[in-house]
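Below is one structure, written out as structure tokens; the observations come after it.
Removed: one protein chain of the complex. Kept in place: all other protein chains.
Up next, chain A:
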Amino acid sequence: MLNKYPLWKYLLVLSVLVLGLVYAAPNLYKPDPALQITGESSAQLIDEDIMARALKALEDEGIEHFGEVIDPQGRNGLVRLRDAEAQLVAQARVSRMLGDGFIVALNLAPTTPKWLSDLGAQPVKLGLDLRGGVHFKLEVDVDAAIERRMEYYLNATKRALREERIRGYVNLDKRGRLETKFKSESLREQARAIVAENHPELVLDRQDEEGSWNLYANMTEATRKEIADYAVSQNLTTLRNRVNELGVSEPLVQRQGQNRIVVELAGIQDTAEAKRILGKVANLEFRMVAKLEAPQSEKQRYEYRSADRAGMSEWLERSVILTGERVSNAQASFDQNGRPNVQISLDSEGGTAMSRATRNNIKRRMGVLFIERKYRTRYEMQEDGTEIAIKTPYDEKKLLTAPVIQSALGAQFQITGLDSPMEASELALMLRAGALAAPISFVEERTVGPSLGAENIRLGVKSVQIGLALVVIFMVLYYRVFGVAAVLALSANLVLLIAFMSIIGATLTLPGIAGIVLTVGMAVDANVLIFSRIREELRNGLSPQMAIHAGYERAVATILDANITTLIVAVILYAVGTGPVKGFAVTLSVGIVTSMFTAILGTRAITNLIYGGRRVEKLSIGGGV
């Protein structure tokens, strides 16, 4: 019969709607203010004991708390608070009780009921512009990393030519290439063979000038890209470790494009602190292990960093052979006997210093120190009785390893005597991190205060409500019963939109709210197309049932064409855009998809339920027909 859906179609529409309601539901639950406790280093786990101390701090202060949990891996603990006002005081107290070595962060814990979260339903993530926080964009100077590598080639080549007694000019030219000049063609060919053998990854190019046979060596595009990628991912790891120290709940550290890294920290107000930690340098020092007979004034005692050798220490000479800036690369590998080692490359200055220091010290041991900037917190009572935390920086120096020098070392050497491949790779990571793979700079910084974030939400929601109300009034007045169907579909559309965004884990931003508003406006279009078509068919003399049928049938093709083109635009926006453009594109494209569903299938189901399968004299669709 005309205009009657088979049962499965009604069930489809109904089940999609129910699913939408379920997955949109978590957004109705207001999150609890909470404290999140994590260890400063990843080795520091949170246990019952630590939790109990934290709770005691809260009880001493009379702050109401509940629902404390420790995550299964013991990486962090969470305490919920009754009162948002008390959050800051609570943070200060707990932080003081636990002392340095723990990070106590403000958090908002979701209150989604268990049965909902068991279904995987989570509230929509809010962007920084809606909840306050900082957004940093950092740029990795990959050119510096590439330059550093070229310098390494320069030194290696200089040395190799010297060893072979090939005389010639060797340097980097203005374009960053390795430039060598020789007095004869045969010298150049010898040099070429050496370079080609040592560095097969370099591209060689002969060029003759008057009286000079030149050879240029340069990296391939692939090698450059590899170095750049390596520098960025190395920095990404380092930044992640540093961000963890800030104790922000759900921090975001991700790569963007060729050489950018985006860091987003929700709820952070002290941007100066955040920037200091992000820009913090870890460093290395190479020093000789002091001779036993060395006087006290010339040596210092350092403890080992690794947990395996906790409590053990060595006496090192005070004088520093070289620091981490001179390390251009470090890689874990195995020696011919299959024992783990770390291959280290130094730059030219580093190479010179190292060979000078090691030449006469074979069979002695050399220590590698890891230096990290840390903060000590001290609490000071103010005159007005309030207490403030004072953070003083200090450099923590710990010994990574102290291997025996087997032979005179140059710009390239290896550290052996490591216990496991794991230790080797960790040491390599430390050595590389010590000399950040490439310098980073801040190219963008956006901070949104929490009150502005809250205001943005309030205004956004308000304008969606007002806009929706206006549309509802208009549609019902203009299209009567069909208008009501359209309004129902529109509301379902909003629910589905929110549900969909929750499911795919998209982040809602202020422009995203604008996208929703626009979706509300445009989602109506599909219904308007259908309804005006039905009116037209009625005017053309079709019976109500035929008109409904023809109206839907004919309008659908138009709706598809129109929406697919808009979807193309939205997808391009998402692909090319950043920040607000992307946020807008997400809601717009999701909105288009859900609105097609609700406008075509949804209103049809309602219309069919009302008018389908019976004799109808007149349709309530307004417009005097």
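Please note the rule applied: a residue touches a chain if its C-beta (ideal position, glycine included) is under 8 Å from a C-beta of that chain, and two chains touch if they have at least 3 such contacts; residues count from 1.
Rule of thumb we're sticking to: contacts and distances are computed from a predicted model.
K.L.:
Name the chain not shown, per its UniProt record: "Heptaprenyl diphosphate synthase component 2", "Protein-export membrane protein SecF", "Hydrogenase iron-sulfur subunit" or "3-hydroxybutyryl-CoA dehydrogenase"?
P.N.:
Protein name of the absent chain (UniProt record): "Protein-export membrane protein SecF".
K.L.:
Among A:573, A:590 or A:621, which residue is in contact with the omitted chain in the full complex?
P.N.:
Of all options in A:573, A:590 or A:621, contact with the hidden chain holds for A:573.
K.L.:
For the full complex, which residue in A:272, A:292 or A:381 touches the chain that was left out?
P.N.:
Considering the complete complex, A:272 is the one touching the chain left out.
K.L.:
Would you indicate which residue among A:101, A:417 or A:521 is in contact with the undisplayed chain?
P.N.:
With A:101, A:417 or A:521 as choices, the missing chain is touched by A:521.
K.L.:
Spell out, residue by residue, where the missing chain touches chain A.
P.N.:
Residues 129, 137, 139, 269, 271-272, 275, 441-449, 451-452, 455-456, 459-460, 462-464, 466-468, 470-471, 474-475, 478, 510-511, 513-515, 517-518, 520-522, 524-525, 528-529, 532, 535-536, 539, 554, 557-558, 561-566, 568-570, 572-573, 576-581, 584-585, 588, 623 of chain A touch the chain that is not shown.
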